[in-house]
Structures are given as C-alpha cells and as structure tokens.
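Right, one structure below, let's go through it.
With one protein chain removed, the remaining protein chains of the complex are shown where they sit.
Up next, subunit A:
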Amino acid sequence: MVETVTLARSGSLAGRRMASVTELAPVARFSFRGSEATAIKLGEAFGARPAVEPCRSSVAGARSALWLGPDEWLLIATDQDAGTLFAALETALAAEPHSLVDVSHRNTGFDIVGAGGAGLLSEGCPLDFDLAAFPVGMCTQTVLGKAEIVLWRFAPLSFRLECWRSFAPYVADFLAQAADNQD
C-alpha cells in the first residue's frame, strides 16, 4: 500500500516548514552480518558494496547498503523480489561465515522530503540534522519518540525512515503531530 500524507501547512511559514511524508511500497530488505572481508564478497554479488566507514551508505542503481554496526548492514533492493535475490546472495556467500536474513516484511519505509523534513524529525530525534553533522549519505539507527528507527539522508532535503512494521502507525502519527506542533 502506498499512502501519501501531505503535512505541508498553509500560512506565511509554509515554505520553511513544508515536508511530505510518504509510506513506501514493499521492497526487498536483508539484514546482513559478517566481517568486512565477507562484506566485500557480498558487495560483488549484491552490487552495492557495504561501507566500512561507520554510519555511511553505498548505492548502486536500485541496490543500497546501509551501515548499521561494525559487522551489520541493512540491504535494500527495489529491482528484484526478495526470494530470488536471497538465493543469489546465499550462493555467493556459501563459503563465508555470515548471517543473511530476509527482513523485507519486518520494516516499513517512509520518505520524508522537503525543507521542513529535518524539523519534523527533530520533534522526536536528538540528532543534529545540519548538513555538516548529518551529510548526504549518512545513515544510522536512532530513535523517533519511543520508536527505534533507521534514518538515512539520501539527498540534502530527503530522508528515508525505516521502522519495524508494527511501529509504522505510531511513526506516521508522530510525524503528523510534529507538523501540527509546528503550525
């Protein structure tokens, strides 16, 4: 289900505060854990090579790899179904100690786009969203209110938020409330 919630507010401050929150269609997602050497092997099969630098993402076409921890990455693919891709990755990693788990249906993704996006997130997230502190390409696990989230800035005014599926209504409501608070 794709649902667009427009949180833009009218009035003189609308330009500064404007942001749209869009719940994304299902995609293939994997939790990958392994050494940096195994991550290189995975990168060859997956396309996007997992970043070794903390809190950084790598993107190759429809494939994205997000650093979540020193041996943990979130893989996202929008061009292939999870079952086919899972089998291909497991074949490539057969000789490597690793963990690869299909978490496609565990998460719900939101895109938060617009000049007001960082302001909405700041209602419930303690991170500094200045471009110097949270540059394009940075990704991290953090919190939004009571929900644990993955947050990824993929363009200067665009954030991807991933949360566990059962938290999605809370996260959507939290962002709507945040927009109300800024009215």
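By our rule, contacts are C-beta pairs under 8 Å (C-beta built on N, C-alpha and C of every residue); 3 or more make two chains touch, one makes a residue touch a chain; residues count from 1.
The rule is simple: contacts and distances are computed from a predicted model.
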Notebook entry, point to check: Between "ABC transporter permease subunit", "Sarcosine oxidase subunit delta", "Xanthine dehydrogenase family protein subunit M" or "Aspartate carbamoyltransferase regulatory chain", which matches the UniProt record of the unshown chain?
Noted result: "Sarcosine oxidase subunit delta"
Margin query: Among A:Glu23, A:Glu72 or A:Glu123, which one touches the chain that has been omitted from the display?
Written below: A:Glu72
Notebook entry, point to check: Which of A:Thr142, A:Ser158 or A:Gln177 touches the chain that is not shown?
Noted result: A:Thr142
Next item on the list: Considering the whole complex rather than only what is displayed, give the residues of subunit A touching the chain that is not shown.
Entry: 54-55, 68-70, 72, 126-127, 140-143, 148
